[in-house]
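Left out: one protein chain. Kept in place: all the others.
We just call them A, B and C in the order they show up, numbering each chain from 1.
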Amino acid sequence: MQQPRKGFWYSALRIDRRYIFMLVFVSLTVPFLFPGMRVPVEVQNPARQVYDFVDGLNEGDGVLVAFEYSPSTAPELTPMATCVARQCLKKGVRVYALSSAPEGPPIAAEVFRRVAGDYGRTEGEDYVNLGYKPGGVQAIVLGLAQNVSSVFPTDYVGRAVADIPAMRHFKKLSDLKLCVALSASTVAETWMGLASARFGVPVATGVTGVMVANFYAYLDTGQLVGLLGGMKGAAEYERLIAENVDPERGYWFATRGMASQSASHVLIVLFVLFGNLAMIMSGRGQRRRRR
Amino acid sequence: MEAHGFWGVLGIWFSAALTVFAFSFLYKDNPFYRFAESLFVGVSAGYWAAMAVHETMYRDVVVPVMAGFRFTSSDPAAWAMILHRLVGCALGLMMWSRFLPRISWMSRWPMAFTIGFGTGVGIPYYIQQWLLPQIYGTVVPLTYIWTRAAEQKKQIGWGLNPELAAKMAEAIPPDGMLHWGLTISRIILFIGVLSALSYFFFSKAHKGAYGKFTRVGVYFLMISFGATFGNTVMARMALLIGRIQFLLYDWLGTMGVHLQ
Amino acid sequence: MSRSGVMCALIGVCITAAVALTCCASAAPLAAVESAPAVVSTESASAPTPESASATESAPATESAPPPGPTQPDFVEDPSLSPPGSLVTKDVPGDEGGALLLMWEPSPDDTAPPMPREREQRTDPALKWLPKQQRARELANIAAAEARSKCGYVVLRKTSAESEYAWHPSMVPTGNPDGSEQEDPDFAGPETLPGGTREFKDESFVFLVPPGEDSELVSDKPPTLEDLQKLRTRRAKNDPRYNTYDYEVRFTKDGRMSLPAAVQGVRPRGNLFNPWWANMAIVILLSGGLILGFIYTARSGRALYVRPIAGLQAVDDAVGRATEMGRPILFSAGFGGVGDLSTIAAMVVLGRIARVAAEHGTQIIVPCLDPLVMAALREVVREAYMTAGRPEDYREDRIYFLTGAQFAYAAGVSGLIVRERVAACFYMGSFFAESLILAETGAMAGAIQIVGTDAYTQLPFFITACDYTLMCEEYYGASAYLSREPRLLGSLKGQDYSKLIIAVAMVASVILATVLSRMGAAGMAEFLQELFHYRAG
Partner (left out) sequence: MRRQVPFIIATVAGVLMLVQFFVPAHGMVRMQTVFTLYTRIIGGFAMVLGVASLMQVSWVRVKRRADNWPFALTTILGFVVMFSVGVLGGFFIHDPTTGKLTWSAGIAPDKNPVFGWLFYNVYTTMDATIFSLLAFYMASAAYRAMRARDLTAGMLLGAAIIVMLGRAPLTAYFWDMWLVKPTDHQIASLGEITEWLLTYPNTAATRALMFGTGLAALAQGVRILVGLERPYMAGTGD
C-alpha cells in the first residue's frame, strides 16, 4: 500500500506552488517586452455574426451599448466596446451608452473619448453617454421600453435629454436596431430576456470567458444575434475591424494581449499534462476518491 | 490615462502598491496583504453603505417624499405615493428590530415580504429564461436539408456584406440535399440533452441499460465543464494581463519608462 | 399546522383576491371605456365619450395646454384625393394599455401594393420567423418600395377635449411622447407612412407617475414646481387613463393631402391576460400541480423512492474527521440573498452539519455576505444546537457578517481558512468567480471540501479541487433528502415527473418534426416549435 515517498516525480508533485505562480507571471510578462509582436487571430462565427449584424445597419440607425461591468473585468470587455463603437461611428450609426452599474459610465466616456475623434464624431450628435441608473437592469429596460426620458432625464454630464439631438432618434427601446450588452454577470441574460424576448430588439452580448460556454445555448436558439467571448472574442472583432473598417487603428488592447494569452494557455496545458504524467509515474492515482 | 497631476500619480503609485501587496499573498500570508485586505473590506463596506444610504434612503425616500408634499394640495395621488414610501420605511425599520432580541420577531414581516416577492418574480423568470427557450431550441427536425431560400433568408437577416453573401451562396448545394454534418451534430445534441437530463432524474436507480445511458449524460456534462474550464482560464489570464499592463504601462509610465 | 394552516391559506387567498381587485380597480377606467365606440366614418358624428369626474379632476389642467403641433400643415388639403376608407381601431392584446392599432383600407388613389399587416406578417411563411427589425428590413427590400415612396399616409391625433388636431408625435422628428421638446427650426413636415400602409400602431401613450416620482426630481438640476406642473400637464395628455383620443388618417401625394378618415373617442385598454405567455402559464400550472400533488401523496404516508445521493455521506465523514483533528469547520452559504432558493437549500444542509457538529462538539465558523442571510443562519445553527441538546455550546459570534463585496469576502475567507487551520470546508449555495480562491486555499490547507452549488459556471473548479461536489439539482435534491421531509421528497418527485414530461414532449416533437420535414411539411414542423415559443410580441 505504501508508495515510495521519494524520487523525481514524487518531488515534482510536491513542488512549492510559488514556482508555478512565478512561471505564470513570467509567461504573461515576457511577451509584453516585445511590443512589435502580433499574433494572427482566427475569426470564429459568433464574433463574425456580431460584426455582420452591425455591418448590415444603415447610417442613422441606433445601437445601444450597455456597459454592465466594473473596471475589474475591463481587460476583456472594454476592447469589445471599443470595437462596436469604432464600427458604428465609422459608418455613422448612432451609439447610445448606458449602465445599471455606477462603474459603467466612466468606462463608456473613456471609450468614446478614444474612438470618436478618429472619425470626427461629436457627442450628442453621433453618440450619447446616458450614465447610470440605480434600481436594477430590469427596471431600466422596462422603463426604456416605455420612454427613455423617464429613466434617463439627463445624460451622464447632466444635459437634459430633450436638448440632445441624437436622442430624437431614440425615444424608446424599439427605435433601436441592436442592443449590445457587455457584462461579467447574469445581467447580460436579463438584457437578452427582456430586450429581445419581450420587446423584439435584437441583442448581442459580450461576456467574460467564464460565461461563454453557457451562452452558446442562447446563440443556438436565436435568443442572441451574436456573441463575443472573452479577450479572444474581442481580438477576433479587432481583426475584423482592422481588416474591413479601419486598418490604421483596429488592433488595440486585446490583440496586444493575445501573445501573453497564448503563452499562458500553453503553460497551463503543459501543467496539466506534466501533473498527470507525474501522477502516473509516482503511482498516486488512486489516492483521492472521485465521482 | 495621460493627464495625471500630483494626485493622479499618487493614485497610480498607491494602487501599484496595493497590487503588489495583494500579489504578495501568493508568496505567503503577510501583514502587507492583511493591510490591503482589511482596507478593502472597510472601503467596500463603506462604498456599499454609502450607496445604500444615497440610492435607497435618499433617492427613493427623501427626494420623492419632499417633492410629493408640494403636490398634496393639488393632487391627492401624492398622498398615496408618500404612503408607499412610509410603508417601505416601516418595513425597513422592522428589520432593525433584530437589534433588540425581545421584539426581533417583527423582522420576519419584511423578510417574509422580500422572500415572497423574490419567489413570485423568480418563478416566471426561470421558466422564461431556462425552460421554454431551451425546449424551443431543441425541438427542431434532426435532419437538416439545404434550401437556397432558407440560406438566403438568413443572409438578409444577418445583413451580410455582398462579397460574403456571394461566397456563401456559392457554397449552397442544390435544394433537397441532406447536410450530413449538421444532421449528425443535431442528433448528438439531442442525445446529449436527453441523457444529461436523465442523470438528474432521481426516481430510478442508475442500473442496466438506463444506467449506461445516464453515464453518457455524465460524459456530456464533463465535456461541458471542461469547455467552461478552458474558457475560464482564458478569462482569468485576461484579467491578469490587465493588471500586468497596468504595472508595465501606467506605473512604469510614471517613472518615464515607456514600453509601447 | 393542519387547521390553522388551512385557515391561513384561506385568509391568504382572500387578501390576495382583495389586493388584486384593488389593483385592477385602479385600471378600471380603462376597462370601462374601451375602444368599442369607435366611430367608423369620414364625417365626425357622435360626441366623444364623457370622462368620469374623478379622472378629469386628477388630470391637472388638461385644457390649458395649447396644441403644440404646427398650425400651418405642410400638406395642402385637396378634396379631389380620395381619403382612406373605413378607419377602425383595435386594442393591442396582452399589453399594459399603452398601444392602440389603427387600421384602414387604402385610398383608391393609392396605387402602391398593399403592405401586409403585422398580423398577416406573422402568418406569412416568408416573414414569420424573422424578428421584428429584420422583418421591416425585408419588407423594405421588396421591389415595390419605389411605388410606396411616391405617396403615403399621415396620422393626426388630439385628445377628445382639444379642438385642433396635431401631427401624431411619432411622425414629428422632434416630438417626444411627453411633448417636452422645443420647437425644431428644421421642421420640414411630418414623416409620412409609405404608400400601401394599412395600419399604424400608436405606442406613444405613457402612464403618468404619481407626483413626486418624476425622474426629473433626482437630476442635478431639479426643475421648479411650475416647470414640473407644466411638464406633467403635457404628459397627462398622453395618459390614456385621463383622455380619450380622436384620430385622423389622411392620404398624401405630391404635397397634397386628402380629406380625413376619422375616428373619435377611443383609447387603448389594459388587458387582463397576456396570451403570448399562455404556454408559460401551462408549464407553471402543470409542474406546480405535479409538485404539490406529490407532496400531498408523500404526506399521506405513501413511500416514494428517491435514488440515494452519494455526496451526503461525505458530509458526516468530513465533520467526523474535523472532530478527530480537533479543528473547526467552515461553512459558506455563498452569494445568494436570503430569498434565493440556493441559500434556502444551504440552510437545510447547514442545519444537518451544525447538528452533527454540535453532537461531536466541533466548532463551526460561518462567515456571511449578507446580513439577512447571517441572521437566518444564526437561527439555523442555534436550533441545531438545541436539537442536539447542547444550547450552551452555541456561540453567536462565530456566525458573522464579513462584507458584502465579492472579493473582499473571498480574501477574508481565505485568510480565515489559513489562520484557523480549518479541517473541513462546506461551500453550499451559489458561487461566482471567487470559487477557485476558496477551493484552492482550502485544498492548500489540506481541508476536506464538500460543495453543493447551482452555479454551473463554477462547477469545473469545484469538481477538480474539492472532494465531493453536489451538482446543481443534486444539491437541491440533497436538501430534500437530508431534511427527510416527505413534503420535500414529494416535490423532488414532482420535478422528476415534470422532467419526464419535458423529455417525452421533446422526443415526440423531434420525431414528429423530423418526419414532417422529410415529408415536405416544414410549416407543420415550425408550428410544433411554435408551441414552445417564448417571445412576447
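As a convention for this text, a residue touches a chain if its C-beta (ideal position, glycine included) is under 8 Å from a C-beta of that chain, and two chains touch if they have at least 3 such contacts.
Keep in mind that what you see is a predicted model, and the values were worked out from it rather than measured.
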Out of C:Leu372, C:Ala447 or C:Leu482, which touches the unshown chain?
-> C:Leu372
Among C:Leu402, C:Ile417, C:Val510 or C:Leu528, which residue is in contact with the omitted chain in the full complex?
-> C:Leu402
Listed in rising order, the subunit A residues that touch the chain left out are 13, 17, 20-21, 23-25, 28, 39-42, 44-46, 70-74, 102-103, 105-106, 131-132, 135-136, 139, 156, 209, 212-214, 216-217, 219-220, 230, 232, 235, 258-259, 261-269, 271-272, 274-276, 279, 285-286, 288, 290-291
Just the residue numbers, please: which parts of subunit B touch the chain that's not shown?
-> 7, 11-12, 14-15, 18-19, 22-23, 25-26, 31, 34-61, 63, 84-85, 87-89, 91-93, 95-96, 98-99, 101, 104-124, 126-127, 129-131, 134, 137-138, 185-186, 188-193, 195-197, 199-200, 217-234, 236-237, 239-240, 242-243
Where subunit C meets the left-out chain, the residues are 4-5, 8-9, 11-12, 15-16, 19-20, 22-27, 30-31, 94-97, 207, 218-220, 222, 241, 270-274, 277, 280-281, 284, 287-288, 291-292, 295, 338-339, 341, 343-345, 347, 370-372, 374-380, 397, 400-405, 407-408, 410-411, 433, 436-437, 439-440, 443, 454, 456, 460-461, 463-465, 472-473, 476, 485, 487-488, 491-492, 494-495, 498-499, 502
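Please note the rule applied: only the chains that are shown with their structure count from here on.
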Mind checking the centre-to-centre distance between subunit A and subunit B? Centres are C-alpha means, answer in whole Å.
-> 12
How many angstrom lie between the CA centroids of subunit B and subunit C, rounded to a whole number?
-> 16
Residues of subunit A that touch at least two other chains are 56, 72, 197, 210, 213-214
Taking each residue of subunit B in turn, which ones touch at least two of the other chains?
-> 59, 128, 133, 136, 159, 228, 232
Would you pull the subunit A residues touching subunit C in the complex into a rising list?
-> 17, 56, 72, 146-147, 149-154, 158, 160, 162-163, 168, 171-172, 174, 177-178, 185, 196-202, 210-211, 213-214, 288-289, 291
Mind listing the subunit A positions that touch subunit B in their complex?
-> 18, 21, 24-25, 28-29, 32-33, 35, 49, 52-53, 55-57, 72-76, 102, 134-135, 189, 193, 197, 208-210, 212-214, 217-218, 220-223, 225, 229-232, 244, 253, 257, 260-261, 264-265, 268
Residue numbers on subunit B that touch subunit A, as the complex places them = 26-27, 51, 55, 59, 125, 128-129, 133-134, 136-137, 158-161, 164, 224, 227-228, 231-242, 244-245, 248, 259-260
